[in-house]
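Missing here is one protein chain; the remaining ones are kept as they sit in the complex.
For clarity, chains are labelled A, B and C in written order, and residue numbers in each chain start from 1.
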């Protein structure tokens, strides 16, 4: 079985849950590294209050023994620490009495699944929808992704990301080397490689919060060491760029995905865009000249 | 998404875990009914000691609110109550010191996955294999199946089962009406409709245990109210009998699956086997005459 | 992508079609060997008239070049040679005039999908159902299976089968060595290793045909060279016996599947059934003693 993950869990339910299948037996699994990714998810200047009160931590229930994958499904949970305050509102069992504060949601919010979900599942309490459509679900995906990262690392693949635009503030230059991206401190407020742009972004966040508004932006993800031939040209649904596009576009608020500089490339002739293929060194083997940036894509989220 | 379930969990790990997808929003979920099925799984005269010490109970972590399915994935766990005695042996983290009693398994047991699994995953401690290949995994499937039963019940489908053979002792008559099967008490020692055969089976179990041996047997599962056209004739992997056969054959120790009286039928001419199709009452609609037993199949497990 | 196949095609339409995915690039594909399996499918004493008029042949449309798999999906067709007589009855396009002989089917046949399919898809002409539910679909599966056999052969896996029972006539002895099964001539009338039983089976077929009736039977499939660890103990739907059971039970008229001698084993104590595990030669490696018959299973079809 290939690497595959399934997530479950409501935002204020007991826990988020995931099952990861297809992790090879014997792979070393570093639980702290998973928690580190959960911690990274909770950083970012201007994050809501919940990120501060709940420090997420993974609990692995199966599939790992003495630090190594067993080859069996890895089940994990991430506790919702605020659940104790939501026990009746989110109770699995039928309630015998109405909760004091039922927290029913009857007004659908723009830009969310509330309206469509409520109509689809015919519920008047939109909490039945928003508890699952909440971006908190991505915490489970981050944990699964952290395991995927450990699998990829065993093959020499590394993945980094950085913010290149927030609102109208753009980092200069946009494109950064791997080393520049790697040099961004993990507790950097916005993980932007341009310190001066980052200061302006922080100001913009403060102003926008004061005005009761929100901001969108762009971030870039870069991988290096990706082995030649990952994915397949043989069937439309095996193509790597298509699979990455689905995974990224399914993240809450992400509404555009671009590989490399595709949007700008669309305005240029092919001769300026395609990488040349050249001989490396003394003709040892052919390879891409590397004008392009390994495998990189940008995401355009809006929140 | 159609009904689908994924299980995880080692026999002496923290918990068994399952995620059930495709349960329609609004379906009433009765947690006690799931626990009742888990209880049924632990009954049966001659069961091992563990069945007595651990009373399994499901904990639903997501996908159900106020007694109704949310349409989102239902995640559930079944705690392994004995885990406290296995914490170092089954630790997720690497151990800094060897456990006092490491419970390493180096001798593969006949009739188990130990040998093949150990060779496949290149492990010398066969506990890495047997913890997952253990029949305890079926507890997670029973919980998923109990949810499936509640979904089917909403469409009027009911499922019953009974033991028809244990070792060389066979119930008489083999075939029972729905009412006879339904009349078997749920705390019946072996759920056999023939009380006299059942007494002999109990004696046989006692003798076999004393001899340090084990027994096989046959049980029958019968469904009624199955809607016409469930499954599909259009693709080999959509056919209902094929899907049931896979689900049943994947149960530990089950090594044969038979629909109706297929084995005996194989020796008879078609004219004695096929159900006639007839007009019901005054030609209101056509239907099978019902000489056959709705949807029934027998399983031949050996343990 | 793992080996996977999808079939299409009506019994009297233009052609059967299949797409096989997951065949590794570079595998040698022997088209004659596929046709040989199609020829085998059409043999067997007592087969209906159509088997004689149509000699099936595969036409590979993609995925193979110069005798080797390209790693891309292999599409194949098997022409329905009788289609020229069915052009209006099975026309893809709407008809402007009723065919002279519309061959409409309004009486559902016992033991077929006609009744259930007609109710499910709300059609009065049961030809809409039976054209697809027909056992002719297995010709497409045989072609896909012939490719699978070539893939398995590259790993040293071989598969053979023989008839062990027809009606009440049973071969003696039931169990045969690999060599005995391999020695059965491929144009043997019933591929039964017991010549005397086979003669009686032929007589029984003649009598039964004269009486306008049909017969069931049992055949056994044996594989050797199956690598240790094929399939997986880690998830219920990856288990090899479950997957084989689905594939077999989905064949038309097959209504029971048994691994080894599971039905008889169900009546015996474990000590008589489980293979012992022993050291081979001078302790080189552990293996099953081979009392059991590699991987074998029996099918109980009724037609």
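One rule holds in what follows: contacts are C-beta pairs under 8 Å (C-beta built on N, C-alpha and C of every residue); 3 or more make two chains touch, one makes a residue touch a chain.
Please read all numbers here as calculations on a predicted model, not as lab measurements.
S.K.: Considering the whole complex, which of C:131, C:220 or C:258 touches the chain not shown?
M.R.: C:131
S.K.: Hey, which subunit B residues sit against the chain that's not shown?
M.R.: Touching the chain left out of view, subunit B contributes residues 1, 21, 70-73, 232, 234-235, 238.
S.K.: Identify the residues of subunit C touching the omitted chain, counting contacts across the whole complex.
M.R.: Answer for subunit C: residues 6-10, 13-17, 19, 21, 25-26, 29, 31, 59-67, 70-75, 77, 90-95, 121-123, 127-128, 131-132 touch the chain left out.
S.K.: Could I get the residues of subunit A that touch the absent chain, sorted low to high?
M.R.: Interface with the chain not displayed, on the subunit A side: 6-7, 108-111, 113, 115-117, 119-121, 129, 132-133, 137, 141, 165, 167-168, 208, 211, 213-218, 228-229, 232-237, 239, 241-250, 255-260, 262-263, 265-271, 273-277, 286-288, 300-303.
In this text, only the chains that are shown with their structure count from here on.
S.K.: Measuring from the mean C-alpha position of subunit A to the mean C-alpha position of subunit C, what distance in angstrom results?
M.R.: 46
S.K.: Starting from the mean Cα coordinates of subunit A and subunit B, work out the distance between those two points in Å.
M.R.: Each chain's C-alpha centroid was found; their separation is 38 Å.
S.K.: Going by the touch rule set out above, which residues of subunit B reach two or more other chains?
M.R.: Residue numbers touching two or more other chains: 6-7, 121, 132.
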